[in-house]
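Note that this complex is displayed minus one protein chain, with the remaining chains in position.
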Amino acid sequence: MEFETNSKDKERKKLEEIDPVVEAKNISVWYGEEKALENIGLKVPKNNVTAIIGPSGCGKSTFLRCINRMNDLIEGAKVEGKIVYKDKNLYDPDIDVASLRRKIGMVFQKPNPFPKSVYENIAYGPKIGGMNDKEELDEIVEESLKDAALWDEVKNRLHSPAMDLSGGQQQRLCIARALAVEPDVLLMDEPASALDPIAMSKIEDLIYDLKQDYTVIIVTHNMQQAARVSDYTAFLFMGKLIEHSPTEKLFENPDKKKTEDYITGRFG
Amino acid sequence: MSEGRKSYSESLEEVKKDVLEMASLTEKGICSSVEALENYDEELVQHIYNVEDESNKLNLEVEKECMRLVALQQPVAKDLRFIATMMKISDNFERICDLAEKIGKIAQKKGKKDPLKPLVDTNRMIDIICEMLEIVKEAIEQEDTSDLRGLSDLDDKVDDLFSQIYNELIVFMVKDPKDVDEATDLVFVARYLERSADLVAKIASRLVYMVEGERVQIK
Partner (left out) sequence: MGTYLDDDLSEIFTEFTLRKTPLYFSIILSLIGGFLLSTNFSLILFNLGILIFSSILIIMQIYRFIENKKIIFKQLIFGLIILMFLYIPLILPNQLSIPIDNIDAGIGKGFLLSLFLVLIGLFGVYINLSNLDKQNKKAKQASAYLYLSFAILTVLFVLFLIIGFIVYNGAGAITWEFITQDIQNMGASGGVFPAIIGTLLLGLGTALISVPLGVGTAIFLKEYAGSQSKLVRVIRTSINVLNATPSIVHGLFGLALFVPLFGVSLLTGSLVLGFLTLPIIIRSTEEALESVPKDIRDASFAMGATRWQTIRNAVLPPALPGIVTGAVLGLGRAFGETAPIMFTAVIFSGGGIPTSVFDSVNALSYHLLELTRLIGYKDVTQKAWGTALLLLLIVLAMNFLGIRIRKKYRT
């Protein structure tokens, strides 16, 4: 009988067909003379989790920081190319970086709450944005903490220092803080790498829930984590995008030899 | 890579060796079974039972090792496909050994009596099955799928031989109802062999998935 190839990937749309919320076009980044990223083109689908994996120093965090222009803060960093968000190039000169960062929030590797109370941490963003109405702030704080699955744990200690929370709680607080300014996209730079497994799995559950309302881009060096939480995975190596596929595809049957070598741990 | 990963690749090799061993056992078992049918030999039948026993143990061994690797190493990509495939095909080999055992039982029942008719076509089936098994073994060893495409044709041949034997034996049964019992047994033997060939083809399609990542059907 004949060979028959069964069609697969029923639920996951092919990358070519998706309507991206953020799209990187030919992004290159230099740190001084050193080229950190080379011609990255990446479509980020809406209400999905996109994971970026790759070995240390492959440029994955650099890429993430391009999306909300955090690289602007690094001396000597130069970005070329376009990042398109809502039909606008984020690197156009007329873009207001501060309001851009409110739309594309970020969570960092180490939990970095401000040395203030839990409440003040969450209210920081809205206050910066000029909101001073106490009732409204209360509501935002509660809403954000609920979204970050932290409300039940901290509702009785909203005014105690955020530093007193455990590492995992601090990280969820940071996520809640980022949610408080109602972003569209949430960038996460290895958000669970400094946490113990239980705290990590809570964060992962949270990421899964978040994609209902937000688009999440997560950088991780933990491949199992990428496999667990993401819908699409991009593999970066030495500043280049090697492969970008639906996560099952990438972890079951990657197209590129380099991807396979990396994810199976047979590198170099 | 680290020590852990080194032992990981060694474990993968180990699994492969076990599965190849199973393939050889299967070949031995299925060939001996028809041999026993033709020239009955108590020892040979015992040998078939031993093979079946051995294949059960090996199958369990492969499964345990694969589960251990899945649990501890979180295999992905090629490794994941390899492990999943090895678990499945070792199961299939084991089932072929079961079929060999069943043929052995029929041989035991028949005893030293001459068969109803010369087992020409049955032997041809066995030859083809052995050829298929050789191809599969080679494919596992080399992780190369190029020869597996031919298995589809061989499987078709086995299917044809089965219908031929079936038709012949129906004629025997119609002629003399006394032969119905024995003829039925022979039909069963042919049926078992046909199943074996199907299983080998299934193994081949798993192997294609393992190497190329595409799910195909060979039959």
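Should a chain be cited, it is by its letter among A and B, assigned in written order, with residues numbered from 1 in that chain.
Keep this in mind: a contact is a pair of C-beta atoms (placed from the backbone, for glycine too) under 8 Å apart; a residue touches a chain by one contact, two chains touch by 3 or more.
These numbers come from a predicted model, not from an experiment.
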{"item": "Omitted chain - touching chains that are shown", "value": "A"}
{"item": "Option from A:31, A:91 or A:124 whose C-beta touches the chain left out", "value": "A:124"}
{"item": "Touch with the omitted chain, as defined above, among A:106, A:154 or A:200", "value": "A:106"}
{"item": "Residues of chain A in contact with the chain not shown", "value": "68, 70, 73, 75, 98-102, 105-106, 108, 110, 112-116, 124-125, 127-129, 174, 177-178, 181"}
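Here is the rule we go by: only the chains that are shown with their structure count from here on.
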{"item": "Touch list for chain B against partner chain A, complex", "value": "1, 5, 8-9, 74-81, 149, 152, 155-156, 213-219"}
{"item": "Chain A - residues contacting chain B, complex", "value": "1-6, 8, 223-224, 227, 251-254, 259-260, 263-267"}
